[in-house]
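Below is one structure. I have some questions about it.
Removed: one protein chain of the complex. Kept in place: all other protein chains.
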Amino acid sequence: MGPIGLTHYLVVAALMFALGVAVVLTRRNAIAVLCGLELMLNAAALNFVAFNRFGSPERMDGQVFTVFIMTLAAAEAATILAIVLNIYHSMNTVRVDEVDSMKE
Amino acid sequence: MSDLSLAMPVILLTTGAIAVLLLFSKKREGANPYPPAVGAATAAAALVSLQITLGKLTSVAGAGSSTGLGGFMTVDRFGVAAATICLVATLLTALLATDWLKKADANNPEFIPVLLIAAAGMVVMTTTGNLVGMFLGIEIMSVSLYILSAFRRGNLRSIESGLKYFLAGAFASGLFLMGIALNYGVSGGFDMASLATASASGTMVSKVALILLLCGFAFKLSLAPFHQWAADVYEGAPTPVTGFMSTAVKVAGFTAFTRIVLALSGTGGSWLSGAMVWLALLTMIVGNLGALAQTSVKRMLAYSSIGHAGYLMMAPIVVLSYNAASPNLGVESRAIFLSTDAMIFYLAAYALTNLLAFGSLAFIETREGKGLDMDAIGGLRWRHPVAAVGLLIAMLSLAGVPPTAGFLGKFRLFGAVLDRASVTGETAFYALIAVAVLTSLVSLGYYLRVIMRMTMHEPEGEAPVLPPFSPAWRVLIAVLVVAIIVLGFAPSFLGGGVEGVMSFLRTGI
Partner (left out) sequence: MDWSTIMWWVMAAVTVIPAVMIVLSKDIVRLAFWLLASLTGVAGLYILLGADFLGFTQVLVYIGGIMVLILFGIMMTNRDAVLMRRGETTGGAMLTGVVIAAATALALLKVVKDTKWKEAAPVEMPATTARVGEALLTDYVLPFELVSVLLLIVLCGAAYIARRRPEET
């Protein structure tokens, strides 16, 4: 198996990212979709940290960017959950395909 | 130039946002006209500070741009022009929203801070020369817009619009982020130069990174086939917010995208242009044909904005066609200059026009309390002459009828592409021009339908007694109408040539 190198981390991140895409595209439950999005963001963040460690460990760019990604993920999660709560209270459902009063 | 003065517009916007939050959050409900006024004043202050920065920039001989804050802000004329349009849109949205905020169940001090933060994100997007900055700008803008779209919290459509916007937008951000990550991996950096190095190497990984970035932008700019969310979101969002989304977001998005393409041009990134040509063609066709089928004015304008995104997409394609190996580099850089300049002009014209359209619609909506289908504007000429004139000029400008700004925008943008087509002789450019002209003709059909509705369907019976106009609103509409017509003549007023719009923007609209 050899020592753990950059490629190992990248494979993990690639799998996570693709699984996140699968969740986002196949789920209809808004909260499940949010979980898929978190997977995608975390996969990208893992890439940043891994590239930072193996590519340019003397600088902190990748890690700092990851801090920002976490902050933005928190902001996104708060927003979407507020919206989901609001919809639930008016419709008692959080499935995106049922929330379709727009199509005439 | 000091770092602080580069960041000044952003600092002002965030300060204004916090000030509104602190000063007005005690008074929860009821009419409160101060937050929009403070918001507009903040946007105006940011606008002024941006122009001061640009003035310093041009007074330094030979300096085309200024970079500071760890490469995070790169202020140049292109970015400042785009940021100016965004801030003008913010200012006008704050003013146009005043009336609407009073009416709908949304007169809440939170609206203005969120709007200002979105504007700060846009300023970062347009003036950054760094992929970190670009991503943060996009995200700051998007997260704020999810909230703004859902701001009529008692209205299910508005809330749904926020949800759909989130699902499309956050997915796009994920793709975009992965693209930046892969680019960081091969080049070790976040600046535009790193993108160019990676692209020049021609490796598979840089191509995948660019495809991910392109998909992310295609979602954000509602290019077909990534446009499905747009109609629902634009229809459901509060009308002033739709106006803001369909203008400022497009300005910031196209500017950021063009910045990436500018870095790629001449580095062998031309394989990407095939995909971009197809996106542009498809977007023009889908947007304009889709608009024909709509019965709601707001939805029709949503499709129309998709169509306009298709036209605008031609500018980055021209930029990407820059050929570094050409014997005549002067011609090549002229093509870049012409197309980016035409794009900025088109964006300015389009932003003013769409704000006028949505401003008029927001007015009709709040006065009549009805939806915005074609029947709602029937006989508008008799009921609200001012709104009807606003809508009339907006439709003419969107359709590209002279002497409006929209005509000149189309003329210059299509001209830049035609110029390029005759230089390179590539069929792709001729195809783009042909489809652009044909779909523009199609678009006349649905823009004229609105005008016919307004002027020809005289309402039966007594006209209802309506609340009075606010004088401020009338002045605003008049200013926009005049601005659109003046901009239609702008080059001859301002010394002509490609410098016209730049100096016009610099003096402030």
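Which chain is which? They are A and B, in the order written, and residues in each are numbered from 1.
As a convention for this text, a contact is a pair of C-beta atoms (placed from the backbone, for glycine too) under 8 Å apart; a residue touches a chain by one contact, two chains touch by 3 or more.
As the structure is a prediction and not an experimental result, all values here were calculated from the model.
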{"item": "Of B:Ala43, B:Val75, B:Ile117 or B:Leu361, the residue in touch with the unshown chain", "value": "B:Ile117"}
{"item": "Touching residue (missing chain; options B:Arg152, B:Arg259, B:Arg367 or B:His384)", "value": "B:Arg152"}
{"item": "Residues of subunit A (touch criterion as defined above) contacting the omitted chain", "value": "1, 3-12, 14-29, 31-32, 34-36, 38-39, 42, 45-46, 49-50, 52-57, 59-61, 63-64, 66-68, 70-75, 77-79, 81-86, 88-90, 92-95, 97-98"}
{"item": "In subunit B, positions touching the absent partner", "value": "7, 10, 14, 17-18, 21, 25, 69-73, 104-105, 108, 110, 113-114, 117, 120-121, 124, 132-133, 136, 140, 143-144, 147, 150-155, 159, 162, 178, 182, 185-186, 188, 203-205, 208, 369"}
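As a convention for this text, only the chains that are shown with their structure count from here on.
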{"item": "Rounded Å distance, subunit A centre to subunit B centre (Cα mean)", "value": "27"}
{"item": "Of subunit A, residues touching subunit B in the complex", "value": "10, 13, 17, 20-21, 24, 30, 33, 37, 40-41, 43-44, 47-48, 51, 55-56, 61-62, 65, 68-69, 72, 75-76, 79-80, 82-84, 86-87, 90-91, 96, 99-104"}
{"item": "Parts of subunit B lying in touch with subunit A, wherever the complex brings them together", "value": "132, 136, 139, 143, 146-147, 150, 153, 156-157, 159-164, 166-167, 170-171, 173-175, 177-178, 180-182, 184-185, 188-190, 232, 235-236, 295"}
